[in-house]
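Here the structure comes first, spelled out in C-alpha cells, and everything after it is commentary.
Every protein chain but one is kept in place in this view of the complex.
This part shows chain A:
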Amino acid sequence: MAEASNSTNPDELYPIAVLIDELKHDDVLLRLNAIRRLSTIALALGPERTRDELVPFLDESVEDEDEVLVALSEELGSFIEYVGGPPHGHVLLSPLENLAAIEEPVVRDKAVESLNKICTELSSQQVEEYFIPLVFRLSKADWFTSKVSGCGLYSSPYSKVNEQTQSQLRSSFAQLVHDETPMVRRQAATNMAKFVKEMPANVVVEEMIPMFQHLVQDDQDSVRLLTVEILIAIAETVPKEKQASHGVLLTSLRSLIEDKSWRVRYMIADRFEKIAKAVDDEVVARDLVPAFVKLLKDGEAEVRTAIAGQIPGFCALVDRNTLLNDIMETIENLVSDSSQHVRAALGTQISGLAPILGKQETIDHLLPMFIQMLKDEFPEVRLHIISKLELVNQVIGIDLLAQSLLPAIVQLAEDKQWRVRLAIIGHMPLLASQLGVAFFDDKLGQLCMGWLGDTVFSIREAATHNLKKLTEVFGVEWASEAIIPKVMAMGAHPNYLYRMTTCFAISTLASVVTMDVIAKSILPMLEKLAADDIPNIRFNVAKTYDVLIGVLRRLPEQGTIYTLEKAGTPFSASPKGQQLIDERIMPSVEKLLKDNDVDVRFYASTAAQAATAAPVSGGEPMNTSP
C-alpha cells in the first residue's frame, strides 16, 4: 500500500508505510496510536486512494479490540475532508454501519455519533440514496444491537428527505417503539423527544402521540421513565390551546405522576417545572397543583428531594391564592422532613419563594420556616438558608431579618464544626453590606474579630480575608478604628501561631489602607514583631514587608489602592511611600538579612529585592492556604 507514487517523494512516504503497518500491528497500543493518526495517513494517500484503499481496509477491520474500534468510530466522524469532501462523504457510511452493529455499546454510540455528524454534511440526494437505506437496514436487523443504533439515526436525516421518505421513517420508528426487546424500546424512547422536535404539530398529534402512549404503558419502568422527556417535547410542539383536545396526553401525564415505580415519579418531579411550562394554564391549575402536593408528600426521599428543587420554579407559575391555600402547607411540612437531603434541597430553594410571596406572606409563612431550619441539626441545611438570605432581605428588609435571624447566624458562626464557620465567614461581607455599619459593629464585629483567634488555622486565615472585604465595604475610616487596633493586639499573643495572624492580616489589608494607617499603626507593630523570638514570626514579617513595599510604591498621599482602582482614577505614588520604605522598612529588613535563621534571611532578601527593584504592580494578597 505504501509504494511511492509519482508525485510523492518515497522518503516522505516511508513514515506513512510505518503507520499503515502499525494499523495491522499485534500490539493494541500501536494500533490505537495508528488510528489516532489516521488523518495523517489519509492526507498522505490523497482523497482518491483513501476512498479506494484505506476505507475498504478499515471496512474489514471491525474484528479488533473495542478500544481501537472506539477510536476508529470517532476518527471517521471527521473524515469527510480526507475522502474528497461532502460529495464523497457517503463512502464512510459503510465502515460506520459495521461499527454501529458491534456488540459493545461504547463503540456503537461513537459510530452513531459519527454517522449523525456525517449526515449533516451530506446532500439530500446522498441522504436518500445512501443514508436512509442504512437506517432501515439497521432498524430491521435481526439482532437488537443494530436496532439500538438505528434508533439514534432518525432525527438528523428527517428534515433532509421528501415527505414520502419521512413517512417511511416514521413508520419504521413506530416498529422500533413496538419492538419486543426493552433495550430497543428504551433507546427509541430516549431518541423520540429529539425526533418529535423535527415534525409539525399535526403529524405529532396523528402519529407520535400514539407511539408515546404505547411507551407510557410499557411494563418496564426503565422505559416509562424516559417518556417524561417525550411528554415535554410533545407538549412543547403542540400549541397549548390544542392540547386540551388530546385527552391522551393528560391521561398519560396523570398515570406517570401516579406511577408505582419511584424512578418514574422521580423523573416527573425532576422535570416538573419544564412540564408545567409546556402545558396550558388550565392543566397546571387542575392537574399539576394536586400532583405537586402529592409529590411533596411522596414516600420516597429521592422524589421529595427532586420536587423540593422545583419549588420556586413551579410556584412562580401558579397564582398566589392557590399557592397559599393549596401548596404552602405541604411545603411547610417539609421543614421537618425525616431526610436531611430533602431538608437541604429545601434549604437551597425556599428563599426563592420570598419574591413570589411578597413581604407580608414571607413574614407569615417563610420566617417561621427559616427559623426552624436554622436550628436544623444538619449544618448543610443551615448553611443553605444563610447563603440565600439575600433574596429574603430584598423582600422583608433588613430590620425584620436581623431581628429574627441574627441569633441563628451568630449561633452558626460559633458552630462546632470549623467548616461551617468557614462557610459563614464567606457570607460575612455580604451580610455586612446589607446590615450596615452600626448594626454590624453592634452584633457581628465581635464575631469577626473572634475568628482571628480561632483554634483552626484555616479560620484565622479566612478571617483576615474577611477583614479585607469588610474594609472594602465599610471604608478605611472604619477599618482604622474597628479593625486595625484589634489586629495589632493579636501581635502580642503569647503563642506564635496567633501572633502570625497579625502578619497575615497586614499583608491582606495592605491594599485597602491608607498611607497614614501604614505609617502610624502597621509599621511600629511590624518593627516589634521583627525582633520576635520565633524565626517563623520574623520571616513572616519579612514576607509582609515585601507586600507593603509593593503597596507603598504605588500608594498616593490620600486614599487606598483599592478605592482608587475601583474608581478608575489614575493615581501616582507619593514620595512619602518611598520615604517610608527607606526610613522605616529597610532598616528592619537589613537586620533580618543578618538573621541567624536561613528562612528569615531568604524572605528578607526577597523583600530587599522588592525594595531595590523597579516599581512593580504588587499588592497581591499572599496565598497561604494549603
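Brief remarks follow.
Here is the rule we go by: contacts are C-beta pairs under 8 Å (C-beta built on N, C-alpha and C of every residue); 3 or more make two chains touch, one makes a residue touch a chain; residues count from 1.
Here is the rule we use: contacts and distances are computed from a predicted model.
Between the listed names "Ribosomal RNA-processing protein 42", "Putative dynein intermediate chain protein", "Serine/threonine-protein phosphatase" or "Checkpoint protein", the UniProt record for the complex's undisplayed chain reads "Serine/threonine-protein phosphatase". Among the residues A:D142, A:E180, A:E377 or A:D533, only A:D533 touches the chain that is left out of the figure. Of the options A:R31, A:R499, A:R554 or A:R584, the residue whose C-beta touches the omitted chain is A:R499. Considering the full assembly, A:A489 is the residue among A:I356, A:A489 or A:A573 that touches the omitted chain.
Residue positions on chain A in contact with the hidden chain: 222, 225, 263, 266, 270, 414-419, 421, 454-459, 489, 491-500, 528-529, 531-536, 539-540, 596-599, 624-626, in rising order.
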